[in-house]
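Every protein chain of the complex appears in place save one, which is left out.
Here is chain A:
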Amino acid sequence: MDPQDLETLNALLEHDVGVSEKIKEQVKEFDKKVRIIVGILGKIHSTPSTLMPELLDSVDPVLLSCQDITTSIADVIPPDQFWRWKDMWSNSMRTAVYAAGLSEYLRNGSLLSLPRASEILGIKEEWKDRFSLPVEDYLHGLISMVNELSRYAINAVTLGQYEEPVRISKFVKEIFSGFTMLNLKNDSLRRRFDSLKYDLKKIEEVVYDVSLRKLVPPAQAMQ
């Protein structure tokens, strides 16, 4: 091989190694933050509704600090190379979306939109070819949120919040009907979508239990 060509190739490869190492550092920080958030959100299962706002408020600063991470990653990605590197942080990203989505539901009872999720994570439109939140990752985050809500439905009842499972059931059914509109391939999103059915069933059983015992007004349970 021509020595000069060899040098050029080596320089290119070394540049890639540099990019990858810088991303790795950031992803490590990202994971740390995400673990803290997941730890806090784990407490929702034993937090009464009166204390919930306070718990959720404590998530916000950590979640917002993820903006530093997305900015640092976007800075090191060469133009047009988003998809080359994104696998390195997609797990952390999905967990961050899960956390933001769960907070949004517990606070306002509403579904976190993809643009809003991007905004919370500080992802800017002008980064598009270097850093963005792909639909797949957003949907993975939503599925994790539903998984968690099916557990929360049970624990809310234990805490005496009998209407919560009814609200969750309605919310999750809407998300589920959204997912049924997608033509999912035989990939990880498809397999996780299948898990939604079990979550839905679990939540319905809780709703059944509370309405059977007249813990919620029947009209509300039917919604």
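The rule is short, and it goes like this: a contact is a pair of C-beta atoms (placed from the backbone, for glycine too) under 8 Å apart; a residue touches a chain by one contact, two chains touch by 3 or more; residues count from 1.
To be clear about the criterion, contacts and distances are computed from a predicted model.
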Omitted chain (choose from "Translin-associated protein X", "Catabolite repression protein creC", "Gustatory receptor" or "AP-2 complex subunit alpha") - UniProt protein name:
"Translin-associated protein X"
Per the touch definition above, residue among A:E21, A:D60, A:D80 or A:D194 touching the missing chain
A:D80
Against the chain that's been left off, what residues of chain A make contact? List them.
1-2, 5-6, 8-10, 12-14, 16-17, 80-84, 110-111, 113-114, 128-130, 135-136, 139, 174-175, 177-179, 181-185
